[in-house]
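Just one protein chain is left out here, and the rest sit where they should.
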Amino acid sequence: METPKSKPARPAKTNRLGVELTLYKGGKSTLCAGCGHNAISERIVQAFFEMNIDPYQVIKLSGIGCSSKSPAYFLNASHGFNSVHGRMPSIATGALMAQHNLIGIGVSGDGDTASIGIGQFVHLMRRNVPLIYIIEDNGVYGLTKGQFSATADIGSKLKTGIVNEYPPIDTCSLAIELGATFVARSFSGDRKQLSAILKAAIAHKGTAMIDVISPCVTFNDHEGSTRSYSYVQEHEEYFDEVQFVPYFDDITVEYDPGTTIEVTLHDGSRVLLSKMPEDYRPDDRQKALKYLMEGKKRGELLTGIFFVDTDEKNLFDLLHLPDESLAHLPEDRLRPEPAALDEIMEELT
Amino acid sequence: METPKSKPARPAKTNRLGVELTLYKGGKSTLCAGCGHNAISERIVQAFFEMNIDPYQVIKLSGIGCSSKSPAYFLNASHGFNSVHGRMPSIATGALMAQHNLIGIGVSGDGDTASIGIGQFVHLMRRNVPLIYIIEDNGVYGLTKGQFSATADIGSKLKTGIVNEYPPIDTCSLAIELGATFVARSFSGDRKQLSAILKAAIAHKGTAMIDVISPCVTFNDHEGSTRSYSYVQEHEEYFDEVQFVPYFDDITVEYDPGTTIEVTLHDGSRVLLSKMPEDYRPDDRQKALKYLMEGKKRGELLTGIFFVDTDEKNLFDLLHLPDESLAHLPEDRLRPEPAALDEIMEELT
Amino acid sequence: MQEPQASTGTEHKQTGSGQHTNDFTIHVATVNGSGSQSANNTLLRAIFYMGIPVSGKNLFPSNIQGMPTWFTIRVNKDGYIARSENIDILVAVNAETAHEDVQAVRPGGLVIYDEPLKLDTLRDDLTFYPVPFKKLVTPIVPVAKLRKMVSNIIYVGVLAQLLGIDMQEVEKALHKQFKGKLKAVELNMNAAKVGFDYAQENFQQQKTFTLERMDKTAGKIIIDGNSAGALGSMFAGVSVVTWYPITPSTSVVEKLMHYMQKYRVDAKTGKSTYAILQAEDELAAIGMVIGAGWAGARAMTATSGPGISLMTEFIGLAYFAEVPAVLFDVQRVGPSTGMPTRTQQGDILACATLSHGDTRHILLLPSSPEEVFEMAGDAFDLAEQFQTPVFVMSDLDLGMNNWMADKFSYPDKPLNRGKVLSAEELEKFEDFGRYKDEDGDGIPYRTLPGTKHPKAPYFTRGSGHNIYAHYTEDPEEYSVIMQRLAKKLETARTAVPAPVIEEDENAQIGIIAYGTTHWAVQEMRDRLRAKGTPTSYLRLRAYPFSDEVKAFIARHERVYVIEQNRDGQMLALMRMEYPAEVIARLRSLTVYDGLPVSADTLTRKLEHMEQE
Partner (left out) sequence: MQEPQASTGTEHKQTGSGQHTNDFTIHVATVNGSGSQSANNTLLRAIFYMGIPVSGKNLFPSNIQGMPTWFTIRVNKDGYIARSENIDILVAVNAETAHEDVQAVRPGGLVIYDEPLKLDTLRDDLTFYPVPFKKLVTPIVPVAKLRKMVSNIIYVGVLAQLLGIDMQEVEKALHKQFKGKLKAVELNMNAAKVGFDYAQENFQQQKTFTLERMDKTAGKIIIDGNSAGALGSMFAGVSVVTWYPITPSTSVVEKLMHYMQKYRVDAKTGKSTYAILQAEDELAAIGMVIGAGWAGARAMTATSGPGISLMTEFIGLAYFAEVPAVLFDVQRVGPSTGMPTRTQQGDILACATLSHGDTRHILLLPSSPEEVFEMAGDAFDLAEQFQTPVFVMSDLDLGMNNWMADKFSYPDKPLNRGKVLSAEELEKFEDFGRYKDEDGDGIPYRTLPGTKHPKAPYFTRGSGHNIYAHYTEDPEEYSVIMQRLAKKLETARTAVPAPVIEEDENAQIGIIAYGTTHWAVQEMRDRLRAKGTPTSYLRLRAYPFSDEVKAFIARHERVYVIEQNRDGQMLALMRMEYPAEVIARLRSLTVYDGLPVSADTLTRKLEHMEQE
């Protein structure tokens, strides 16, 4: 067999960094067999591996819930913080303020985000904190055994027969409305789309909000639920088709500029969007909201990337952070000189 | 002078209920002279008086802030609850669950609502709790001396020179997006419009969210602020013209059904909307959002009623509350008979 | 390699002693989410139906499916129901933990196990009973999906045969378990019979552990504390319930929903006499309770540690603005998220003093389902009487485990709605003040929204206010309110449930305990008495403490305060208020590893401390 010239042979299971796949993996999952969350963990492992991200340079964060356990099941070589229910955004914001050179990935649940956590979610979206924010969205509280969360659709039914009557929070619409700079929805069962979106999120240096529909096989996978595998499979519609071209792949992709939009992300990677509505542009908030609402009216579950804007400043730009992380600044840059104290004391006499 | 036939003469300063205006008034305001909040209090006094609402049947609620003090300055004859910062929605929801026959009016600030209180706000909007929810919106925290709140516009400047760089939360868009059934914006300086909107809100039996731009003369009324009186006066545009016709006024109002929309509210009062965009219907969420976003892009501060839907069930419908308030149910309706306990005990043996 | 053991009940060297009739423990090791819960409850109930005192404790992981779970049934003719540390009989069907599980059985014990696990070579001082569950279940359950569920019932049959459980009682228990769904009963009864028959055919009868009918459970029920709390609240006339799910409190409200739907909906109009609302979080849940309590409804929430922490700010408001509120804190292991499926009495200090500033709250301390039921009633009465938050301090052990209990008594007092003034009553007050101490007991009068009287309306606030509910920053006016609040809590000492005292004339040692610790304490006291060390005992039932508590301590040379937390939290509350000579007698004995406390541990610890 022939090896292509430009690529040197590597031992199996390491990436371009030379890091083995095992470092991207996590512990054995304790979630239910078949839980959507496990599929998402697998995609995360794959995306970070294939994007050649040093796992030691990643922090993974979560709140509380079955979903929030999942960071234990990916990226074993990354520091992680399983915080409290609904408040992961603040932990993530703080941790990244301290070490803004790290890549942050936060995993939340729909209860963790849309019920108890909606306040921190709203303000995270406004600040454009560079963070991949994943909602593992099953419409229920898995860990407390299946009550409705605030993303449950009107009319969706619990096993107990209780029917939801309150309007669901559409986390994508909300994120777009609030100023998020990367907003997408996917499905835990859609390997290809989810991988592409995750990679694009890794390449984006701002808040990347991904709502991943992730069925709860134990409490919300029955007839009458709008989050069951079968319901989702029947109702999912691609809003657009997402193709990801990493910055390190020197390939030219052929596409029709009339029907495909190319967005260059912060690290030089590109995302190609096609098959979306004609007049749509990925940085048009109003249109994105319109299509989301219309899709919902038609009973469709739209997935894909709805919004990307790579021009907005992120939180760390606004804070004028230095090149090094704040956590690593040496004492002489943290503590002003004695002369400074003298000057201040003089002012106060 | 002649008295009209149908109306018996009444002593001045009482309304149709025979209640004196003084019972609708509040204590002496301790807010700054010229504060927008005071003007809103005056409109509230007027609206409840003119709508002939028994003040003993009203509860007034608030969080914490200059704005949240204002219930002390209207409706002296109503019970009131000045709660904690950002959490008035839950207090209001609970109080009205206990006594759903009362009329609830909640006053909040933009900090109280959009910063610390955004979580409870979001969920209040979803539940359609019959409550008039007023945001006295000045873009700053008045009571803590003028820091930005989350409704401050990008580019708006504090006296200290600090410029806001985070996207503002548009409470009206958010409320519409989340399922609120009555959404409006007004200006503390606009007596006529604010009065009409307040009366319509009183007539509406669901969450009536009114964002009232209410300049803070002490901390946010300067050059460079987008919440100063002069800025608001220059940028305010009527989204629609609001005319209110109370149910007890047996008058016929002439209007052109081509350009005016009539909405009949729960108590039989009507609100007439005119001069709005042609294709607009007051119960079309998507359009309302679109116009709000477009207005914002044009730099306009749109005011008026953006959304009304009188068909949605409110929280108390969904809870199947009885005619009497829960707080007043007698013991024999609260405590099941001994036979019930016997039956349950039998099941457990 | 040993020969595969014939399925005869391989008896090894017996080191355990003699016969155990109606006095042993069965330990079932399975995985959660596998349906073993119904098998275990059926087993428990069948023994209960034989008139034998029995208790069950479930040790489960904070996860939904597939992780190790243990259920321990304690059969005890003397009625001891605390956790026992002995494992006499093991049912081992979880491969993952089976080896460790076998090690924990006491010498002479029995092991029923899933045949493929081949556990019988592990120890030679136990009797092993291999059961080929899979083989047995397949023929009787055609639907493959159901097999896992039903297969657990087989061990119930095996145990019935081995221990002497009447299969009629098993059937009765299945009827109860499956609420009369005949198909399910039949299917499961079949499985039980298969187990029974298999054991009869293949195992030698053993005589060490046997069950014999008694009459000690007549008129009793089996119930968990959370259900008892739900029932107590319903019969206390609760009308507004707002909550946010959290283990182990969730079932308080879920049971309440169940019962209220049945007993609190007007048959004619279809209208409810209550509102139950799942809030977006605990801050909202307690906010709604306070709003509803202020407006005159009996309102409650149920939560656990993290929820309590989130309610901190609002509880301070309710204390200072004097609004009734009832909270069930079903305690789990802290701090922080801690161990959500383990038990502890770790929120005592937090709840008694919750919020910044000078605050102090009423706690009720139930030990049994009967008491949760009663104290739910007390809680609503006290909350309205004292216009303040009242905490019912349950715990996971009490709340989620199955307890044998006396049938609950129908409340013998009318609801006490406290000092609420109607428009007519207001007339009688010359100088009414919402926050005035009219009666010298520190408890003011209140009015509800909607009261049509010029004196009725007031503006409730968490900021400084005077006796007329007006805003104040006046040092004197503020102090008057604070002093009255302190006095109100003093008054509460005489109104809260009194401690239960069992005094032994000869005792030098006093014991103070509360909540679920009670059951192990009772057992320990009997053991100590048998060994010649009599003890007196005071079981606390509320905070603030009534005068009897101090008097009890003063009567004993040394008093052990036994509780399930690290820092001796109840002891800390006593230390805060008692004179030095009383404190001098107090000693702290704590167990806080998350397991329900056992008499073994307590006795050992106390004896050790006695020797120090």
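Chains here go by letter, A, B and C, matching the order in which they are written, and residues are numbered from 1 within each.
The definition used in the following text is that contacts are C-beta pairs under 8 Å (C-beta built on N, C-alpha and C of every residue); 3 or more make two chains touch, one makes a residue touch a chain.
Bear in mind the structure is a predicted one, so any value in this text is a computation, not a measurement.
> Given that one chain is not shown, what are the shown chains it touches?
A, B, C
> Going by the contact rule already stated, which one of C:359, C:517 or C:603 would touch the omitted chain in the full complex?
Answering carefully, the residue with contact to the hidden chain is C:359.
> Using the document's contact rule, name the residues of chain B that touch the chain not shown here.
Chain B touches the missing chain through residues 30-33, 64, 66, 84-86, 115-116, 118, 141-145, 147-148, 150, 218.
> Residues on chain A that touch the omitted chain in the whole complex?
On the chain A side, contact with the omitted chain comes from 54-57, 59, 61, 71-72, 76-84, 87, 89-99, 101-102, 119-120, 122-123, 315-316, 319-323, 325-329, 331, 333-336, 338, 340-341, 344-345, 348-349.
> Please identify, in ascending order, the residues of chain C that touch the omitted chain?
Residue positions of chain C that touch the missing chain: 61-62, 305-306, 308-310, 312-313, 316-317, 319-321, 333-342, 344, 346-347, 349-351, 353, 355-360, 461-464, 473, 475-476, 478-479, 482-483, 486, 565-567, 569, 572, 575-576, 579-581, 583-584, 592-595.
Definition applied: only the chains that are shown with their structure count from here on.
> Per the contact rule at the top, check every chain pair and give me the one with the most C-beta pairs in contact.
B-C
> Between chain A and chain C, what's the gap in Å when you average each chain's C-alpha atoms?
Centre-to-centre distance between chain A and chain C: 40 Å.
> Measure off the straight-line distance from the CA centroid of chain A to the CA centroid of chain B, and report it in whole Å.
Chain centres of chain A and chain B, defined by C-alpha means, are spaced 36 Å apart.
> Indicate the residues of chain C shared as contacts by at least two other chains.
280-281
> If a residue has to touch 2 or more other chains to count, which residues of chain A qualify?
Answer for chain A, listing residues that touch two or more other chains: 115-116, 118, 150.
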